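Please read the structure below before turning to the comments.
All protein chains but one are shown at their positions in the complex.
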Amino acid sequence: MKAVSKEKLPALLEELAKEGTLYVPSSSGDMSRFVPWKSDIQIDLDHNTTMSLKGILFPQTEVLYDYKFGEENTVEPPPPGSEKIIVFGVRPCDVQAIRCLDEVFLTRTYVDSYYKEKRERLIIISLGCTVAEDTCFCKDMGVNPVEAEGADMVLFDLDGEYGFEEKTDKGKEIAKKIASQLSETSKKKPEAPSFSLQVNSKGIVEKLQKMFERPIWEEVSQKCIGCNTCAYLCPTCHCFDINSKNTEAMKGYKYRTWDACLGKDYALMAGGHDVRPSKVERIRNRYLHKLLFFQERYGMFLCTGCGRCLRECPAGMNIAGFINQLEGVTVDG
Amino acid sequence: MSDRRVFVDYIARTEGDGAIDIIIGPNGEIKKARWEVWEPPRFFESFMIGRKYDEVPEIVQRICGICPHAHHLAAVKAVERAMGVKVSRQTNLLRELLHYGDWIQSHTLHVYCLAAPDYLGYESVLAMAGDADLLPIVKQALALKRLANDMSVVIQGNEIQNRTSVVGGFTSVPSASDLKKLQEQLKEAKEFAFGTAKLAAQLASQSPYPDLVRKCEHVALHNEEKYPINEGRLVSTEGLDVPDWEYPQWILEKHVPGCNCLHAVIKGRDSLMVGPLARVNNNFDQLSADAKAVAKEVGFSAPSFNPFHSIIARALETLHAIDTSIALIDELGEPKYEEPKYEIKAGEGYAITEAARGICCHGGKIDKDGVCKAWDIVAPTSRNVYNLEKDFEYFVPKLLNLSDEELTLKCEMMIRNYDPCQSCATHSIKVNLRREG
Partner (left out) sequence: MAKPTVAFFKFSSCAGCQLSVLNLEPVLLDLVGTIDIRYFVMAKRENFEGPYTIGFVEGAVTSPKELLELKKIREECSILVAMGSCACHGGLPSIKNYCGMTQKEMEEKVYTELWDLNSIPAYGIDYYVKVDAYLRGCPMDKGEFVELVKSALKGVNPLFRNHSICNECKLKENNCLLLQGIPCMGPVTAAGCGAQCPSRGRGCEGCRGPASDCNAASLARTFADIGLSKDDVVRKFRKYAGNTPEFSKGAEAL
């Protein structure tokens, strides 16, 4: 396998940055996120980022088009980008999340041009995990924690150096560009890390199908304070709201912003009817979407076990705990 | 001949609800001269009992939307004195800058939006903006007010009610680059501030204002080192000179038979005036060099006992505030976040700050758990009520040749000289709910 020593990583990144906009994980204060690489940036490859790379493909606020009224009414979407977007050091759970988003935004007759335009320019360089945090449970949600499926190139932490393996044509192309920086190593791919959190997701799809009306929803939603932290940090959540803003009397722009399902107004219909009037229905919808509905439609969980919502929930909500709680639930027939 | 009466049930272009009632007898004698504040009481001093020490500054800043920082900073200081909390130099500089921003905002609002329309014969600044000649000045005034509001937002996150200043310091500090931007804008604003001083002097020199002089005791903070805004001794033009925390012993409130207001007096003496004119009179030497120079240029000399010169004092202070803010930003350099650190202790503390409209006094007792046991608030407006009534008594007889309409306007202007904050007048003004006329 090809590899680069850890000291030489900055030089390699500099090379990569020539190919497009390069994003790397970096911390500031208690927050970490993917930021455009600069030579003086402090890269943080020890932990997964607080914010996933979702925002790169599906920004928090995105202008859909500018409009103008007048003698002629015009609508003008923003021009597409041309640069490659290279994201370095993406953890397997977050690569899995991109696979989920791809299903939503690119398949089944709906193609989201804004997402697609950026997705086509995206190159994912994933970093396999050698340590699992106490909130990690990706392996139980069908993710390979070492070698991400769906990445263009995967990276292995080989103790002192990083091993590289290209997975797609895009990955091969990138590998060529950095070939001169790589040397051969005899080290082997690392073993999967051991997980302190064990989640039993076997059979939950079938079980949940029969659990729409159950007192358990009342119980698990008790603590939720509706802050939506889980949804905004979730690498797979993809709801958005569309609004327009008039900058002048006759012109303005249409934009979309992230939306989240745990606030009361989320499911409010124009006529005033709210289909999920209390947090019981909202939590049920959230959990079922993550664990059941997405499975039914796309054959995968919409939860990748990244653990962000466990770590950051101020009220202590815990979807992993919920899954394990299902073991004690019996459904008949 | 019957009595002549000047009655205004809602005084416009002041903050809060107040009324004037003046009755002039057949021989021109003043039978009654009353400024009645019927702003309903909100009982801050009562409901503050039982709140936590850190809520006190948060709550009292909501006494007044025009001078929230004066209330807030006086209360912060009083709590810090009660609990023996020391704060850093950076915190003091930021507090000063925050408060100077408030002065620029309040003075600009007063000079252009509340006072100037009287002198220029308009009913409001909005009407002034309808005059093509005045529109550019109105726009510049609004731009300066905007800048002052931006200062507040940069320093504490909101234009009015402060978000970051707390007991012990700040929960976050502004960035050096934001401060620099403000500094550039402040430098550009100086020219307009010069113009404001000249305009103010010109307005106050119209007849009959120069003749309306009445000597009274002017009270303000004083600090040898610098112009007083957040710290200084309590001094007056009649020789008062005591530490600020002793204010409860020196400024007394007495009930005068036949009058609904509690009257503020200096111990052993009579009524007092607080506000920008009182400050300039007691601290002229500490004004910035440019403010002193422009005072000389427009022919203003301290002390002045003409209350209509308050508008000039506000203009001078605006210029001084801009100069000082520019210097403070240099002194602050790159502010660093410092965690507010202190221990909760039982104690008693009093403090004064200079609100744009005069001394703002706060103080009380905190118990060992940090719970407020008593709190005293005296806002500048309530200090001035008695003195204003004396202005009426002294000046109205000089203006009897004016029509009712003109006389009413002049009486309103006598009130607006004090830039009163009737919401502020939390106590000492007894509420009168009379409705007449």
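Things worth noting here:
Order of writing sets the chain letters: A and B. Residues in each chain are counted from 1.
The rule we apply is simple: contacts are C-beta pairs under 8 Å (C-beta built on N, C-alpha and C of every residue); 3 or more make two chains touch, one makes a residue touch a chain.
Everything numeric here is computed off the predicted structure, so don't read it as measured data.
Although it is not drawn here, the omitted chain touches the following shown chains in the complete assembly: A, B. Within the complete assembly, A:Gly226 is the residue of A:Gly20, A:Pro193 or A:Gly226 that touches the hidden chain. For the chain left out of this panel, the touching residue among B:Pro57, B:Gly101 or B:Pro117 is B:Pro117.
Only one residue in the set B:Arg5, B:Lys32, B:Arg51 or B:Lys390 touches the chain that does not appear here, and it is B:Arg51.
Annotation: of B:Ile30, B:Leu120, B:Ile160 or B:Ala327, B:Ile160 touches the absent chain (contact as defined above).
By the touch definition given at the top, chain A reaches the unshown chain through residues 29-31, 33, 50-51, 60, 222-229, 232-233, 243, 246, 257-258, 260, 263-266, 277-279, 312, 314-315.
Think of the hidden chain as still there; on chain B it touches residues 10-17, 39-43, 45-47, 49-52, 55, 58-59, 62-66, 68, 109, 113, 117, 123-127, 129, 138-139, 142-143, 145-146, 149, 156-161, 163-164, 166, 171-172, 255, 337, 412, 421, 423, 426-427, 430-433.
Operating definition for what follows: only the chains that are shown with their structure count from here on.
Chain B has its Cα centroid 54 Å from the Cα centroid of chain A.
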